[in-house]
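The structure follows.
What follows is chain A.
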Amino acid sequence: MEALSTFLALLAGGVLTGLVFALVAVGLTLIYGVMDVVNFAHGEFLMLAMYATLGLALLGVGPLLGLPLVALALLLFGIVVYRVFVRRLLAGPPEATVFGTFGLLVLLQGAAQALFTSDYQSVPNPPLQGTMHLGPIALSEATLVEGAGALVLTAVLFAFVEYTETGRAMRAVAEDRIAATLMGIDVQRVNALAFGIGAACVGAAGALLMLSYPVFPTVGAGFALTAFVVVALGGFGSIHGALLGALLVGLLEVFGGFYLSPELKLVPVYVAYLAVVLLRPQGLLGRR
Partner candidate 1 sequence: MSGAGVRTNGLALAAIVAVGVVASFAVHDAVTLDLAFTLLLYAVLGQSWNWISGYAGNISFGHAIFFGCGAYAAALCVTNGVSPWIAIPAGALAAAALAVIAGFPTLGLRGHYFSIATIAVAALVETFVRTAPWLGKANGFELPIRSGWAAMQFPSKGPYVLLALALFAAVQLATIALERSRLGYYLRALRANHAAAASVGIGERRTKLIAFAWSAVIASVAGVLYAQYTLFIDPPSTIALAVSIDIALIGVVGGIGTLWGPAVGALVYVVLAKGVALRIGGAGKGYDLVIYGAIICVIAALRPHGIVGSIVDVLRRRRGAAAPDATIACAP
Partner candidate 2 sequence: MTERTTHAEPLLQVRGLAKRFGSLLALDSVDLDVAEGSLTGLIGPNGAGKSTAFGCIAGAMRPTGGTVRFRGREIAGMAYHRVAALGVGRTYQIVQTFADMTVLEAVTTGALLRHPHVRDAVAHAEDVLAFVGLADKRYRLGRGLTIADKKRLEVARALATDPTLLLLDEVMAGLTPAECRDAVELLRRVLARGITVLMVEHVMEVLMPIAQHLVVIAAGKTIFSGTAQDAVRDPRVVEAYLGAPLEHQEIAVRRAGDGAS
């Protein structure tokens, strides 16, 4: 029974990890789907959100309370970044968005280093330090809340894209930009909003992560890297794909970390990505 409870614990851990990745990845794939931009600075948005959460915590506002504020801040930040910068990138050759967002990555990392130093910093007196027992499995409360929070937010985003008018407009632009323009949709406004929402998603993820992780200037890189693989695995532009990819990657990472070793935990992830793309060059659920 020991092995079973270990397996279940890993399963639960993998799903919960996957859910957080899902929140990050869904933002990334939304941005890509609507405007064909791979936001390589996505990890840095996560990092900024984490620092913002830390700042609020130092002012007495805990991560869970601060989450909506941080998400809102990232939403606005994303919209501004789109209007001031990404919009111009879209006017150039396709490589421009790749290099532009990379430049943003470097700039934000440098700024964080200059402003906050390279030290690892954590939320003081973090809430939810206990462990919960679900049947035979012991899970940390923080991990559970992170996963649950991510699930709720991802569901909210999903509902937004499926059922609201703005969400429909986004899907229209994602499918056919010119046709959407012909139907009177303001593509620039939709783009800006999509970018902002993508940032807000990863911002919310950042606030959640501060429940159990420290922040430092390059913290975003690791998460973002996995998020890119998730999105590519699921198929660029597909929200369902991002969810599926995230769960797969979460499980692979957790099982890999346990059965192989913590330093090798990403190996199954990368191998899985290469294997999938070999057979389906557009990812699991991507469009050709």
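In this text, a residue touches a chain if its C-beta (ideal position, glycine included) is under 8 Å from a C-beta of that chain, and two chains touch if they have at least 3 such contacts; residues count from 1.
These made the cut because all candidates are chains of the complex that A comes from, given by their letters.
Fair warning: this is a prediction, and the values are worked out from it, not measured in the lab.
Note on this complex: chain A touches candidate 1; the remaining options among 1 or 2 do not touch it here. Interface residues of chain A facing candidate 1 in the complex, by the touch rule stated above, are 38, 85, 88-89, 92-100, 102-115, 118, 217, 221, 225, 228-229, 232, 236, 263-264, 266-267, 270-271, 273-274, 277-278, 281-283.
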